[in-house]
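Accompanying notes for the structure given below.
Note that one protein chain is taken out, while the other chains of the complex remain in position.
Coming up: subunit A.
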Amino acid sequence: MQWEILHIPAKPTSSFEQSTVDVLASNIEPKLANSLVRQLNQVCPLENLRHVKRVRRRSVEGKIELSVILCLSSENENHMEDIPNDVLQLINAHQLSPFNAKVARYAAASKEEWEEQCKLWPTSYHPSTNSADGVTGFNEEESQYVFKCMKVAFDLAKTHYHGDKVVNAAVIVDPSCRHIIASACDQTCPRSTLTNETGSKLVSCIEREANTTSTQSDADGLASSKERLFPNFSPDKCSDLYFGVSCLNPWGWAEQRPHHQHSEHQCGNNYPWHPLRHAALIAIEKAAERDRQLFPSIGSSKNLSILDHDLKFASDSSLAKRQKTQVLKNEHSLVNKDGTNSLSSETTRPYLCTGFDIYLVWEPCAMCAMALVHQRIQRIFYALPNPNAGALGSVYRLQGEKSLNHHYSVFRILIPEKALYQVESNGSDDCPLQN
């Protein structure tokens, strides 16, 4: 079995029953069609069924027959009771005889699906132009890059494994220049032995990644942890080992676990823990902090600190991107420098995390998944499903909630079980993220 990218669609792969919606329709006189459709669209718009055509036109026994959708039909047996008054008036005025029909609940994702849908009731079909919407959007090179990013997330989770519990890890990446924007691990439980974690909070994530690969991977305990980190991972069992994965067990933070207590007492509260500091939320926080440091000008026109002599953000050249990295490392010295170049970086500054991807070892919970909607993440990649609280397909499916003002694409990376033990050694050496 190979590493694989699996698209997690906005709609569940559901049975036929769930994939349709019941509506009330009626045959109408063709000459009435125009005015009736206009009135119906006003009094009873089909908000969540924009892909469904209001009017069906077909020929029955050589004659053209027009039918129009009046409204959604209720589950109520006596459906006439729940028809909106405005629609009822139209029915009476034109002496329509309503009948029940089924229409497709979701817009078709493929031509084949669309053809199936149209057998029920005509829908419109817009082939996706966004490559991120489909699995086929990844070429070999992109796939390899995606896998490497996921390995970085796994490595990060492993460096934070301290013998008693596993944590989730999050890595936010800008795929256009292939740089890590931010990375983080869960901080929902007090940790027993952590010396450098508190201090490294502000260290640029890129430096941190470099550290991770050069020194920490050989640190004590990791060789043995490698085998215990994902021993025959079974998503249905949440053993004590996974208790610390915040998104798997969001309500577990308050539990005092007797066999862990001694370590908590030893170090007190010097480790920053917080029941809501899930890896994704911390990564978002770090990305926002980076944004404020790189583009400090927003909101105060007097304090325009321009970094443009180092940061040609409009440029696509890799040289400029490398300089961006260096600036990140030296951000403290540069942020306060008043530039003279008036070319404001505001125009090229990304809005929140627009265009960025996030890699998570475990599928996020509803809090994290919604936070990623708010922060406008473009794509989410996760490796292991979260049957307890996962919000990208397991329990909820936020990518399919139409009312949200932003929608990311979601992918699961299928990793062969053997590779779970090997990701550490493979992921480090030739990773393109560290240049």
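Everything below uses one rule, namely that contacts are C-beta pairs under 8 Å (C-beta built on N, C-alpha and C of every residue); 3 or more make two chains touch, one makes a residue touch a chain; residues count from 1.
Methods note: contacts and distances are computed from a predicted model.
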| item | value |
| --- | --- |
| Record-based protein name (UniProt) of the chain missing from this complex, from "L domain-like protein", "Exosome complex component RRP41", "Eukaryotic translation initiation factor eIF1" or "tRNA-specific adenosine deaminase TAD2" | "tRNA-specific adenosine deaminase TAD2" |
| Which of A:R50, A:H94, A:K111 or A:R292 contacts the chain that the document leaves out | A:R292 |
| Residue of A:C177, A:A366 or A:A419 touching the missing chain in the full complex | A:A366 |
| Selected from A:S67, A:N168 or A:Q375 as touching the chain missing from the view | A:Q375 |
| Subunit A residues that touch the omitted chain in the full complex | 189-190, 236-240, 243, 248-256, 264, 268-269, 274-276, 281, 284-285, 288, 291-292, 298-299, 351-352, 354, 365-371, 373-376, 387-389, 395-396, 398, 401, 403-405 |
